[in-house]
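My structure is below; once you've seen it, I'll send some questions.
As you look at this complex, bear in mind that one protein chain is not there, while each of the others sits in place.
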Amino acid sequence: MVILAWLIPALPMLAWAVILLAGKRTPGKGAPIGILAIGTGWVLSIAILARVVGGGESFHASTTWAPLSADLVIPIGILVDGLAAVLLFVVTTISLLVQVYSVSYMRGDERYTFFFAKLSLFTSGMLIVVLADNLLMLLVGWEIMGVCSYFLIGHYWEDHANSRAAVKAFLTTRVGDLGFMAGIFVLFWATHSFEIPGIVAAAHSGRLSSGTITLGAVLLFCGAIGKSGQFPLHTWLPDAMAGPTPVSALIHAATMVAAGVFLVARMYPVFEASPAALNEVALIGSLTMLIAALLALVQDDIKRVLAYSTVSQLAYMMAGLGVGGYGAGIFHLFTHAFFKALLFLAAGAIIHSIHTNNMSEMGGLRRVMPWTFATFTIGALSLAGIIPLAGFWSKDEILTQAWRVGFGGGAEGVATSTGVAQVVFVVGVLTAFLTALYVTRMLWLAFGGAYRGQGHPHEADGIMLAPLAVLATGSVVAGVVGSPLVGTDNIGKWISTALLPSEGAVTVNWGLVGSTTLVALLGILAGSALYRRGLPEREYLARIPPLYTLLEHKYYLDDLYEGVFVRAVTGQLAPATYWFDQRVIDGIVNGSALATRRLSRGLRYVQSGQAQWYAAALFVGVVGIAVVVTQVIGR
Amino acid sequence: MTGQEVAFLILAVIGGIGGLLVVTTRNIVHAALYLVIALASVAAIYLLLAAPFIAFVQVIIYVGAIVVLILFGIMLTRAPVGRLVLDNSVRARVGALVVAAGMFAMLTFFLVRAFGGERIVNRSGTATAALGTSIFRNFVLPFEAVSVLLLAALVGAIVLARRD
Partner (left out) sequence: MRLLYPLVFAAFLFSAGIYGVLARRNAVMVLMSIELMLNAVNVNLIAFNAYLQDKLLSGQVFALFVIAVAAAEVGIGLAIVLLIFRNRETVNIDEVDLLRW
């Protein structure tokens, strides 16, 4: 059964091709094809996950795709271990629910069929990343996702801002990809292999020099920074909200952005062997989670709040991985997928009904959209980390790990320095407060008080509500799997490998549990107090003008990138390339045509029809032959 | 320099100038008359080269018949006079000059290389009887063929040129 795992990415890719070629003509306009493909994948992934839960061995099969030379082979293969199984389940579940949701959300859209084709291709890309057994194949899936993200964000390309956002997303992640590719080459140069098990084993065994490992890990992390929207390449994620909401739910909540976290987890032994890399991961995670949470506090657009929240939560995962919490980070990825996708889809239901993203035009929706309200609240509370919802257990595990390494005297095998772990803990707690704060703000502004807008809000239809219900259930129970309630850290056990043994039983630090819950509750209380009566005249944070201006301009990072990098390219490089293309390349093409025309004008005289011309040619030929025969050949 | 050579030189000069003028003069009737000069000098050269019968034939047929035919043709086609009408453009003339000069140079070069030092031995003129014997003994077939050719040309010319 496990050997059929290759079908999981193959079926959506096949669906993409089929939908593109014939989708418009099939009943349902292509959506059923996509849903069928991903549904089959979902069933297979459950079977694979069941096998892993049951204690099955990891499965690795690979073959040669292209032998380039004696020691350079491009392999293709699948590696189905616990980590892959968990991710497969998450990706296929969220993808299936989003596609079902889109049947209703995108109804009437003129590019409906193409949308489903893009979704299928994207899903296959992410599944390739999850299943890849070598870095090159992973890179292929990575880039497929990048391209599909561009297409999906730019779905409403009639509005220029949307296509600009799509280009920004693509180019910013591309910058990270450069580091990623460099990292792959460094590791190949050191180990002569692209295969992940091989590289990981080499790193763990201490064969490679620490400099190489650090360099490789840092470069690989560059790719993760880009794809997962960490500082300093986080600027594309908020703008990517220009795409349709199902896209935001799939790509920017649960899958593509999780790919960066997955990459770090996949190559974890490489990171473990390099304290510098781990510290970097943890620090960047901490910084990002804080700045993103602050930004989420001042947004009017509900999707942007969720976008910054995603950045912040991904940073949580990174920080968790950075302090040695391999299981904790993946656990948070697992739970976050559920509640973040839920939040996005519920927000989508709101946007779909009142046609605006701005919370200043919402309000009072709890009466008109009760189901949406209920599911959104569950997701929001899970995000804030309220016990016993899923988000609480995973966030708690990360904070516990950070506490243990920072204040608890360190954990064996964890190379992160104590100071860094302490920073992670403190920032993590602070961010938990801010998270609860902005979550509550969202809830009050959207659902509380009276309706402030001009539209006609109505509840979403069944097709949109069903995925919401499923995800809400997930947001509640997903955390139980890894929680102390069932005794052991299941997720950690599932994803453990020979090189990354899990610790098994989770010891609960009840003091920590209590403190973090208290912090979250404080955040909720503060949020309720501030926003109970709806949006204030001026945002509260505006009372601190310097901070507010900084937040309004997103720390001026966008302006910095725009001014330095973008202007250099569009100002100098692009016109120069354009000139080259017009003059030199077109010149060559036009020139060859021109030369042909001139040549033909000359050759025309061969058949002028005038006898004297022919006679002249004849005599010239005679003279020529005479000279050639006697002078040249005769000698 | 023998007398023969002197005579030849004079005739060659006359014939050469005549030939040159045929191809360069502006008046087409003058060209025909210069052609007569060239052909006549050629006939005289035949005499010098011990071929009296050919010389007579040359005068009778070329100068007598062919030039007259050409004059008829000029008359019937109302040949105009003037450089612009008679000659091609300057470019073509220059090209023609180049080709002709090239041909002359090549011919002379190879002739000198091949026959530079040879001399013709003087003899008496060929007897017509000997020529006749040679034709009808050794070259009967070409003779008959040429007669048929002349017949065909005759018929053809009449057919082509009659008004219908």
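Labels A and B are assigned to the chains in the order they are written; within every chain, residues are numbered from 1.
Note that in this section a contact is a pair of C-beta atoms (placed from the backbone, for glycine too) under 8 Å apart; a residue touches a chain by one contact, two chains touch by 3 or more.
Note that the coordinates shown come from a computational prediction; the quantities given were computed from them, not determined experimentally.
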Quiz item: If you put the missing chain back into the full complex, which of the shown chains would it touch?
Solution: A, B
Quiz item: List the chain B residues touching the unshown chain?
Solution: 2, 4-5, 8-9, 12, 15-16, 19-20, 22-23, 28, 31-32, 35, 38-39, 42, 45-46, 49-51, 53-54, 57-58, 61-62, 65-66, 69-70, 72-74, 76-79, 85-88, 92-93, 95-97, 99-101, 103-104, 107-108, 111-112, 115-121, 123, 126, 130-131, 134-135, 138-139, 142-143, 146, 149-150, 152-154, 156-158, 160-161
Exercise. Name, in rising order, the residues on chain A that touch the hidden chain in the full complex.
Key: 607-612, 615-616, 619
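Definition applied: only the chains that are shown with their structure count from here on.
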Quiz prompt | Residue ranges of chain A touching chain B (in the complex, touch as defined) | solution = 612, 616, 619-620, 622-623, 626-627, 630
Quiz item: Which residues of chain B touch chain A in their complex?
Solution: 88, 92, 95-96, 99, 102-103, 106, 110
